[in-house]
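Notes follow once the structure below has been shown.
Omission of a single protein chain aside, the complex is shown with its protein chains in their original locations.
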Amino acid sequence: MTTPPLAQGTLDRLQRVATATLSTQLFKLGFRNTYLSGLRALSPGLRMVGEAVTLRFVPAREDLATFEHITKPDYPQRAAIEACKPGQVLVVEGRAIEAAAIGGDIYMNRLKVLGTAGCVVDGCVRDFASIQALEFPVYARGPASPPHPARHLAVAWNVPIGCCEVLVMPGDILVGDADGVVCIPRHLTDDVARSSADLDELESFVVEKIKAGAAVPGTYPPDEKTRAEYEAWRKKL
Amino acid sequence: MTTPPLAQGTLDRLQRVATATLSTQLFKLGFRNTYLSGLRALSPGLRMVGEAVTLRFVPAREDLATFEHITKPDYPQRAAIEACKPGQVLVVEGRAIEAAAIGGDIYMNRLKVLGTAGCVVDGCVRDFASIQALEFPVYARGPASPPHPARHLAVAWNVPIGCCEVLVMPGDILVGDADGVVCIPRHLTDDVARSSADLDELESFVVEKIKAGAAVPGTYPPDEKTRAEYEAWRKKL
Amino acid sequence: MTTPPLAQGTLDRLQRVATATLSTQLFKLGFRNTYLSGLRALSPGLRMVGEAVTLRFVPAREDLATFEHITKPDYPQRAAIEACKPGQVLVVEGRAIEAAAIGGDIYMNRLKVLGTAGCVVDGCVRDFASIQALEFPVYARGPASPPHPARHLAVAWNVPIGCCEVLVMPGDILVGDADGVVCIPRHLTDDVARSSADLDELESFVVEKIKAGAAVPGTYPPDEKTRAEYEAWRKKL
Amino acid sequence: MTTPPLAQGTLDRLQRVATATLSTQLFKLGFRNTYLSGLRALSPGLRMVGEAVTLRFVPAREDLATFEHITKPDYPQRAAIEACKPGQVLVVEGRAIEAAAIGGDIYMNRLKVLGTAGCVVDGCVRDFASIQALEFPVYARGPASPPHPARHLAVAWNVPIGCCEVLVMPGDILVGDADGVVCIPRHLTDDVARSSADLDELESFVVEKIKAGAAVPGTYPPDEKTRAEYEAWRKKL
Amino acid sequence: MTTPPLAQGTLDRLQRVATATLSTQLFKLGFRNTYLSGLRALSPGLRMVGEAVTLRFVPAREDLATFEHITKPDYPQRAAIEACKPGQVLVVEGRAIEAAAIGGDIYMNRLKVLGTAGCVVDGCVRDFASIQALEFPVYARGPASPPHPARHLAVAWNVPIGCCEVLVMPGDILVGDADGVVCIPRHLTDDVARSSADLDELESFVVEKIKAGAAVPGTYPPDEKTRAEYEAWRKKL
Partner (left out) sequence: MTTPPLAQGTLDRLQRVATATLSTQLFKLGFRNTYLSGLRALSPGLRMVGEAVTLRFVPAREDLATFEHITKPDYPQRAAIEACKPGQVLVVEGRAIEAAAIGGDIYMNRLKVLGTAGCVVDGCVRDFASIQALEFPVYARGPASPPHPARHLAVAWNVPIGCCEVLVMPGDILVGDADGVVCIPRHLTDDVARSSADLDELESFVVEKIKAGAAVPGTYPPDEKTRAEYEAWRKKL
């Protein structure tokens, strides 16, 4: 669970590649469960890249999940948010609950002001319309009105969590686009970013060929001729 | 199940407060199950406030759920719609069925012409695109094409119903915004409207502070200093 | 499973009628399970009409669902796509899986270039935003990033399939609009198209009446007076 | 919703036929939704036949679902139980909730003492082991400990209800065996009992033939030769 | 999260009261979510009472959930099991997964030898038949064959967990019978045990009265006369 520094250029590369390409490359490396299924992009036009700060909720209990308790500064939700650094992503184990919100525009605005890269919630958020207008990447199951102590109690942060049945470790790299969110194990990130950038470039070329009328066989995956055309096209970029 | 008159100003207040604030205030009063989870706002930009007229469907049976039967004027669905008064909300127990529509643009146009405040369906509606364009608040699980007798039979109206696993009594007050729909027990409405309006105003101030760079601790919930700033800000409004 | 030619005018009629009307007419003929529940229109403003080419996936197994295997020209997914003719609709048995994509913009662009009428997937697609921008009718459960061999293996095409728990036979007629997708058994299509076009026209008239203030009883279904007005209105068209 | 008297012999016939045969005969008459899916027989060795007394629950609300309220003699649950006559079956709309019990051995013992024929709950019961030992036919989703006001509020009895997404009208005939529970619309009961008794007898003969080594084709459905053997066998009974 | 000693007699009392009575008493104290819904008693004839040792699993990842890693002595699953003391209950956050086993007869035999009071798994176990024959209280969702690293990775023990969407803190008291499992917050246990023992005794008397023909009203809840009979009956015990 160490977080070695990423290679220069890795985050830039990740800004340009599709999550579909990333999950394909991870799949080829034997990682079959890296896509956080069931989430909705509140701002599908934005991309999100950043390292995970994790936050763990457990089911609420009436004597513990009180407004007094959840507003203490060291309440894990609050501590985690204030500890987030620019470029990080807050990832929340919300246990797929759709009948309560983890938070709303107060917390999302705070995360934006702090310069974080986004927020991923395996659960719901309130103030849905405001957050959609915020120009800040948020992924959640949908909107909900009830306050979080109706169902949730935060108990820890920066521990390994399960989010949409995917393991997320603090320091793992989360990437989001309109297709959803992929979690890249930290130690694989440099390699995956590099191979994905290459594959993504090839696929852009392929889509152009297909639009121009090429059949799929021979074009994707590229046969020798297409591969040569691609290399030529690439040089011109 | 009586429906005492609401205090003057209550409906106006409810027009301005978030459903998230309402469900928070109800939660503080011990009402933990007032949010209708699983619905989608067809017009998320509109707000809805009004008292419930309820409509109950049970599963269809082939000899009863006939087109002849469901088009009689005293069929509960038709009777309920025609009985709706301006400002009321038709709330439909649709048993969460996603494979048939409760109705479509004929009924929704009729409800709009009658001056009702909206319609809430724990089920689906047909003519989804037309209804989205109608400028009339409708909440449903989504679109569906099949006619309602494929799955439903209306048997009663203005009886207590379960809608999204929340009790809705005739006369309860339904409030909807982009986060979804909350059902306020009739006898609590005046109090909840008042306390929610106050809380909502405070939260608007807090969001501004957060956007300007304030940390969450000290700002929300407000410490003495923030509280004083808020009181000053409030006076200027 | 023969595919007799459709009557002239049938496809044109289907371009103009609502899927809600089609499922109503099929229901009256005793066909209660023709609506593909659970799908989302990626381009809800487009309509889709065409005959089914079917594609069957089964669960993946690690030794068979390899990238080498799935890129062979005779892999059923590839063979089915290349075999699609203008005006056909590719319908995919994706077993409701939401954790992997059946394909993405490469395949959807190819289907568009080939002149097909659309694609229906009981599963997910990658490159969601690109496909939404493609002006090509696609219906799927939503976006997903992982490549299809993570969960799927194509084994056959143009066989009877189950799609969203509805039987789809090769040659059946699929119609889609913003309410979703209906599958019309081939041999019923001419009749259903004709009766639906009539019903749809009547309902357009009815909606206008309702908007102008008519009550539902007497207007829908039309009594003698409304029927006469409708016939008059119809002649003026 | 009238309850005409049943023909003499109908209830006796129903005591001997399988629910599988009954749902087959109902299916042939066009009734496709008569089986209450998802229930468990607490005493799978007992059969249950009787007419429905229905009981409707809606979601609980904290101010209404109080122990004081639910123990009043006219609380619908209590009123319904005390009104049950010998041979009737109490059928409960429990909305498929698995996190609270509708009742337990107090109510089940009372129903047994009253001579009722059984109890069907689309929900759970407490005191599961005691009820299993009671020699009284109960069908439910399973056991649960929490008291019913945790999730339920009874609001009416002897109204049409939905139970496991099947319509149950007061007076309908419920039949249960180890395969589950079927609801026969009242007015069809005499006919269905008669035709099912015949089919069931034939199937008993067929099973014997199959056990003795006959192939399925020719034996079921019976060809002329098997039919003749059956008629001979029948005469000997 | 302190674990103050329980009063003398508390555990004995809990050995005699129904989980249904316990959840009723907790409900009256305002604790509405204490029942672990969805579990199956592998030995429904046994009762279980003991304090929680908790174990947390998160989703597996291919590089971490290796057989080498999960068999290290300090792997949290192994450490937790070896740390269990007589009378404790191991409670496992298994995220409701039904496609892999948390463990099997090796671990359950070890827990029995150690003198623990039982094991509760929000997930599945292998060696189902052996465990059913073990005379050791185990509660799980059902059987499953695959080894736990197929879906799970243990990361911590004796932390607060969610089990069947109920909060379980280390030191909380778990009670199980044929109706399922209830989690009593530690600090409420003495009181709840006392009031439940009283209520349970009353209900035993009531069931006898009902079996003897008493109507429910007047008997439960007891009116003055029944209450007096009960007090007399009680003295004779």
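Letters A, B, C, D and E mark the chains in the order given here, with residues in each chain numbered from 1 onward.
Convention: a contact is a pair of C-beta atoms (placed from the backbone, for glycine too) under 8 Å apart; a residue touches a chain by one contact, two chains touch by 3 or more.
Just so we're clear, the structure is a prediction, and the values are computed from it rather than from any experiment.
Shown chains touched by the hidden chain across the complete assembly: C, D, E. When the whole complex is considered, the residue among D:Ala18, D:Ile70 or D:Ala99 that touches the unshown chain is D:Ala18. Of the listed residues D:Met108, D:Ala150, D:Val182 or D:Ala197, the one in contact with the hidden chain in the full complex is D:Val182.
Counting the whole complex, the residues of chain D in touch with the unshown chain are 18-20, 22-24, 27-28, 32, 34-35, 37-38, 44-45, 177-180, 182, 203, 206-207, 210-211, 213, 215-217, 220-221. Chain C meets the missing chain through residues 30-33, 58-64, 95, 153, 155-156, 159-162, 165-167, 185.
Counting the whole complex, the residues of chain E in touch with the unshown chain are 67, 71, 73, 78, 81-82, 98-101, 104-107, 109-110, 113, 126-130, 143-147, 149-150.
The rule is simple: only the chains that are shown with their structure count from here on.
Between chain C and chain E, the least number of touching-chain steps is 2.
The minimal number of chain-to-chain contact steps leading from chain A to chain C is 1.
Of all residue numbers used at the contact between chain A and chain B, under half are used by both chains, marking a mostly different-residue interface. By residue number, over half of the touching pairs seen at B-C are also found at A-C, the match among A-C, B-D or A-E. One rotation lays the C-alpha atoms of chain D on chain E, and its angle is 120 degrees to the nearest 5.
Chain D has its Cα centroid 37 Å from the Cα centroid of chain B.
A separation of 49 Å divides the Cα centre of chain A from that of chain D. In chain B, the residues touching two or more other chains are 32. Taken as a graph of touching chains, this assembly fits none of the simple shapes: it is neither a line, a ring, a star nor a complete graph. Pairwise chain contacts present here: A-B, A-C, A-E, B-C, B-D, D-E [touch as defined].
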